[in-house]
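Structure record follows, encoded as structure tokens.
With one protein chain removed, the remaining protein chains of the complex are shown where they sit.
So, chain A:
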Amino acid sequence: MLGCRMRRMQQRIGIRTISANPANPMRNEAPMSTAVTFDHVSKTYGRGDSAFQALDNISLEIPQGSFYGIIGSSGAGKSTLVRTVNGLVKPSSGSVDVLGRNPAALSKHELAGLRHEVGMIFQHYNLLQSKTVAQNVAIPLILAGVPKSEIAPRVAQTLELVGLGDRADSYPAKMSGGQCQRVGIARALVTNPKILLSDEATSALDPITTRQILDLLNDIHRETGITVLLITHQMSVIARACEHVAVMAHGHVVEQGRVADVFTRPEHALTKQFVETVIPRALPTDLTKRIESGKEGAVVKVSYQGDAGRHVLADLETATGAHGLSLLYAHENLLHDVTLGQLVVGLDGVNGDGNDLASRLQALRNEHYTIEVLHD
């Protein structure tokens, strides 16, 4: 976080020509197929008075090759939702389409086949303590009926991919949490699945290890094009790793969209709370006091995305006709594929008519800027 105060920061016009419109990293602009489609999925556990509705009429599309995050508090139903993808949970109503198949309607044999194409990693790794790393990773291949001679090279290759090439003969009990999760990832990927389900995979890890695991998942996603469906209760995980996010509460999806958009303009109260955990919305109290007292003159807060930060000051100066700008507060967050920034700027030589200022700023409002007048 960067909090600084600079007087009369003059905008250098030259920068504007360099900064073209930020390249739009959105992959879902072109029509594309979906890996998973949830179609009005509901799930109720139990009957009568003790019945609990974990999922309530959820419809959601997970694009093929996307890195999709689902966030929610405990008990929001996200674990149940992700388990309908590999048939660990059967919906009470509605249907799930996974790679063109409906897990709930498959025979035992067909479901086993689908599960070889859908890898899963868990919060507590769920490794066999009685087997070595290599033996753990080999199990899905044994289950898939891969010939014995092919198993060892594929296990070695997958362990290399997750950075555990030298730990093949170790036992899980002698490894750290991060290493265990790498084994879990290797085990989930060894059959070359098309979808990877991550069930709170980093929730038991420390922040540094969490980043390493998320970066590993991102690398794998980029290199293999695998669809990743991740559930978490940590917004920082969504911020670092995901392209898309859906926010769940009480069995509903309350908000969904591109991560950058949801972080810039969260709509639902719960989403705002989650975003707040990564990007603090409240300004420092002494700054707020100074602004409110009018000492700083006209002040605006600008939220921007990506490269728009490069010319935000010049744009402000031009649009408002200010003689100079005072940078009162700045904060920038690097999300998975976009930078989100917040600036609080004092506009020198602009005063008086609030309506006038607001209307002048209107010209600036576009997809990369959100502008709020704090004082005029």
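The rule is short, and it goes like this: contacts are C-beta pairs under 8 Å (C-beta built on N, C-alpha and C of every residue); 3 or more make two chains touch, one makes a residue touch a chain; residues count from 1.
In this text, contacts and distances are computed from a predicted model.
Enquirer: So which of "Xanthine dehydrogenase family protein molybdopterin-binding subunit", "Two-component system chemotaxis response regulator CheY", "ABC transporter permease" or "Cell shape-determining protein MreC" is the UniProt name of the chain that got left out?
Expert: Going by UniProt, the chain not displayed is called "ABC transporter permease".
Enquirer: For the full complex, which residue in A:101, A:116 or A:194 touches the chain that was left out?
Expert: A:116
Enquirer: With the missing chain put back, which residues of chain A would touch it? List them for me.
Expert: 86, 88, 108, 111-116, 118, 120, 122, 124-131, 139-140, 142-144, 171-174, 187, 197
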